[in-house]
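Here the structure is laid out as structure tokens; the discussion comes afterwards.
Left out: one protein chain. Kept in place: all the others.
== chain A ==
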């Protein structure tokens, strides 16, 4: 009896502690998600004064929409372009910043500072870096006789330009996680490796890299979701142009919701994006998780 009472007390206590955040979660996450799912089965646009149920019509229309397929494939290329490179770069930077003897603070700050600058400011800076003729990049390209490259105005280059900028912006942020990961690896392992006379490459391959796998997984999931979440730069730099060449899924959702005012379609697109992100995170999590050493 006494034990049951105590248990009830602990339970109640836990629920009470959870309650405030639970309320917020229900109010600002689960309820809107539910509403979005419901709305995605309705026609709710400028042409229909009152939203009405239209089954899976929004999803059907989406499949016929060229722009949807375009932004989806853009987004996949954008992810493929940014995730592995920024992760690898972050790892390299972390290894260097961890080893460097002099100016450790300076190196870390230098690598980290792009993260501190807000995306909107970054986009404004890079808009001028990419400007033909007098942009910073154009000055470099002039040595190769290509000073008039119109990076943002050409369908073939614009995505590369975006990918490069985002890697620059993101790598420093991921470096922080790797730095923390490196601090956690026990020095004894390195000492015993040194006793065995292992080369530094072997040490990295057999000790450092495997023990950093939890960090790598975390970083790659974050990087992947970020590649779907980061669209602020499009507003400043290209508005998704030329002809959707740099458009991404989330920006298209924004356009659909707040420029076309097609709330039904925007909801359907959102659901697609959420399902996609969940699926990829699940695959990464469950398949990679088995191969990871957690000490």
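The definition used in the following text is that contacts are C-beta pairs under 8 Å (C-beta built on N, C-alpha and C of every residue); 3 or more make two chains touch, one makes a residue touch a chain; residues count from 1.
In this section, contacts and distances are computed from a predicted model.
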Name of the absent chain as recorded in UniProt (options "ABC transporter substrate-binding protein", "FdrA family protein", "Phenol 2-monooxygenase" or "Outer membrane receptor proteins, mostly Fe transport"): "ABC transporter substrate-binding protein"
Touching residue (missing chain; options A:114, A:210 or A:242): A:242
Residue of A:49, A:105 or A:197 touching the missing chain in the full complex: A:49
Full-complex contact with the absent chain, from A:8, A:260 or A:285: A:260
Touching the absent chain when the full complex is considered, from A:114, A:153 or A:210: A:153
Residue ranges of chain A at the interface with the undisplayed chain: 9, 13, 16-17, 19-20, 23, 45-49, 67, 127-128, 131-134, 148, 150, 152-155, 237-239, 241-245, 255, 258-262
